[in-house]
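Just dropping this structure here.
Of the protein chains in this complex, all but one are displayed in their positions.
Coming up: chain A.
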Amino acid sequence: MSAYSTERILPVQAMSSAATAPPSVDKVDGFSRKSVRKAKQKRAQSSSQFRSQDKPIELVQLPLLKDVSAQEQPELFLKKLQQCCTLFDFMDTLSDLKMKEYKRSTLNELVDYVTVSRGYLTEQTYPEVVKMVSCNIFRTLPPSDSNEFDPEEDEPTLEASWPHLQLVYEFFIRFLESQEFQPSIAKKYIDQKFVLQLLELFDSEDPRERDCLKTVLHRIYGKFLGLRAFIRKQINNIFLGFVYETEHFNGVAELLEILGSIINGFALPLKAEHKQFLVKVLLPLHSARSLSLFHAQLAYCIVQFLEKDPTLTEPVIRGLLKFWPKTCSQKEVMFLGELEEILDVIEPTQFVKIQEPLFKQISRCVSSPHFQVAERALYYWNNEYIMSLIEENSSVILPIMFASLYRISKEHWNPAISALIYNVLKAFMEMNSALFDDLAATYKSDRQREKKKEKEREDLWRKLEELELRRGIQNSDGIIPT
């Protein structure tokens, strides 16, 4: 328990402003974000729980809370909570109109009541509140309308019962934030099972619901110390299932946002569990096809980790290099953006450890035929801190970069890239002119040596294949698996 109490988590505003304003990624992205486009007609869906209802629903209209005496209020409050457990079918827009409206106004009243009232939170109210919330929000999410729902292209299907659901969420958040709220009592009802169901809802297609869930989970994480490890573990499982099994989960960005605020509060030295989370869960998330939907939040989490513990830099960068996109240029630009964020906070001692594989990759990016990738990589040379690191280590970096820069400076189809390359070469020349001249002088012979090596390889393989053929004939009973 003591380990948890040292853990500090950021308020939700702070974390969302940090995470929703992605730093340098968008700046250079020439494509407009599709998600910003104006919403077209939105479809609605309802939870998967309604079989056709036969009878209309009748609720007894109760008096307003403010109209009864203070002694009667707790009793009436409970009654209203019970009434709000009644669910309505919102796909049928004509049924139970009056009762739907009554529940809506009752929920509104409850929201106000928990915000302003004092002394309403008796021990008996906790189970009733949790029951009412559970009844309303916990449901099997319906199948997605389109098989290949692309969150970037398609409009999300909105939750039909939102008029009620929104108020339930709001009520619950106010309840959790209420000054009288006592986690020691609530933990009997807000338990692991509750949290698990809550986490499943993050797959909701409705962004409004995910936003509410984010706040709810953040508050629960903050107030229930005993649930923290459990919540982290379940988020792990969701992410791992997302990366390695389904490739589908709508709430990754929201969960990462919460994690962003959690990581910030991790106590030092970092526990092995947290490091494992970084390396085995957060890094593989980079390989997801839908990375663009949560990349800003993910990069924020990564940088948070590195600011906490700089010794993690090497495994993180190696991880990024492992998952480096092979074919998707858009993702490559995102990776380069994230890498720059990391380089912004890198310690020179860590930089030295990783510079070789790192600049081999950067050298590949610089010579990418996709000009946005090349451009994004070349922008590193405008970053003063990165420049200072390159300068300190030019004897290592320049030989890695030289060949691609030299070749591309003559060949790249895009004049803007050629110009940028020229500037980079110039910078290198000024940095370490002796080495630069050496490399320029040996460029040709180096290429020839490479070609020779290539030919030797081919020879080797030819000989090996001849051998295999001979063996194949000698042992026709099948030594060679074919």
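Throughout what follows, a residue touches a chain if its C-beta (ideal position, glycine included) is under 8 Å from a C-beta of that chain, and two chains touch if they have at least 3 such contacts; residues count from 1.
Note that in this section contacts and distances are computed from a predicted model.
One subunit of the complex is not drawn; among "TOG domain-containing protein", "High-affinity nitrate transporter 2.2", "PAT complex subunit CCDC47" or "AP complex subunit beta", its UniProt record names it "TOG domain-containing protein".
Residue-wise, the contact with the chain that is not shown comes from A:Lys322, picked out of A:Lys271, A:Lys322 or A:Lys451. Among A:Gly241, A:Pro269, A:Pro348 or A:Pro369, only A:Gly241 touches the chain left out of the display. The set of chain A residues touching the chain not shown comprises 48-52, 140, 142-143, 193, 196, 233, 237, 240-241, 244-245, 280, 284, 322, 360, 457, 460-461, 463-465, 467-468, 471, 475, 477-481.
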